[in-house]
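Before I ask anything, here is the structure I am working with.
Of the protein chains in this complex, one is absent; all others appear in place.
Right, chain A next:
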Amino acid sequence: MFAAVMGVILFVAGRVGGRRNDRVVAYAYLAPALLMLAVGLVYPGIRTIYQSFFDASLQSFIGLDNYKTIFTDPDQLVVLRNTVLWVVVTPFVATAIGMLYAILVDKARMESFAKALIFLPMAISFVGASIIWRFVYTYRPDQPGVQQIGLLNQIIVWFGGEPQQWLVESPLNTFLLIVVMIWIQSGFAMTVLSAAIKAIPDDIVEAARLDGVGPWGMFRFVTLPSIRPAVVVVLTTIGIGTLKVFDIVRTMTGGQFDTSVIANEFYSQSFRSDNQGLGAALAVLLFILVIPIVVYNVRHLRASESR
């Protein structure tokens, strides 16, 4: 069916010749994509914004009450707090680790292999990554004859500590979930920053070196300023991805023990608690939070290009 539609479009486009008919071709080429965007993204988006002003069953109009709930209800405030933690911690730590690693393995032997090790988690699904890390955090009751099978608790035991139920204690558990996201995203940061570092002109480096600039000075005055646009892009990209994180929270804790974030809460409210109005409001909030990051990103990109 799909192939048939495309065949017709191409046939029609092939028939109309001459530059006067360029418009017809342009619209024919654009039509399927624009139609799909309108039905799949624009209409549903507007509909969700509209529904965010309605009650749980979408029956009666309640104005801004859903938004009031998000900012006053104690459970929802925990969700907001967690989201802030995620967005503040993840991009910076992942970028820092990625940058450090990119500098450390630059020009090293087996550089591409070393990079692949850090990069590989990006190919693993969030669900897969969550299972990998749930295993690291696994807890066994601390009784004689019972051995730990989770690496983290085993390390604690080796150092003479008590094994913990890591994913139950708030707010520690949120940080342990953030570790998973950092684990996945550092490879992305490393790849982009490594390319940016390699693009720094040699003569600048050489000149700085002849001036006797030390390693820290080299990083501070040469590397960092040169790759600043890339750093901004990496930070904002990871930030946007982190805002929408859902799979990790759902697979590791299901949002229990005070670990829920906006994206996960949206799912729980919409599909589990049957509170569609609140779910829609959470989705809209997510939308609103993403906008400034993207605008900043685009502006920064424009500014660095025009220089």
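Some points to look at:
We take it that a contact is a pair of C-beta atoms (placed from the backbone, for glycine too) under 8 Å apart; a residue touches a chain by one contact, two chains touch by 3 or more; residues count from 1.
In the analysis below, contacts and distances are computed from a predicted model.
Its UniProt record calls the unshown chain "Carbohydrate ABC transporter membrane protein 2 (CUT1 family)", which is the correct pick from "Pyruvate dehydrogenase E1 component subunit alpha", "NADH:ubiquinone oxidoreductase", "Carbohydrate ABC transporter membrane protein 2 (CUT1 family)" or "histidine kinase". Of the residues in chain A, those that touch the hidden partner chain are 2, 6, 9-10, 13-14, 17, 22-23, 25-27, 29-30, 32-34, 36-37, 39-45, 47-49, 51, 97, 100-108, 114, 116-128, 130-136, 138, 147-151, 154, 183, 186, 188, 191-192, 195-200, 202, 204-206, 208-209, 214-216, 218-219, 222-223, 226, 229-230, 233-234, 237, 243-244, 246-247, 250-251, 254, 263, 266-267, 270-271, 276, 279-280, 282-284, 286-287, 290-291, 294, 301, 305.
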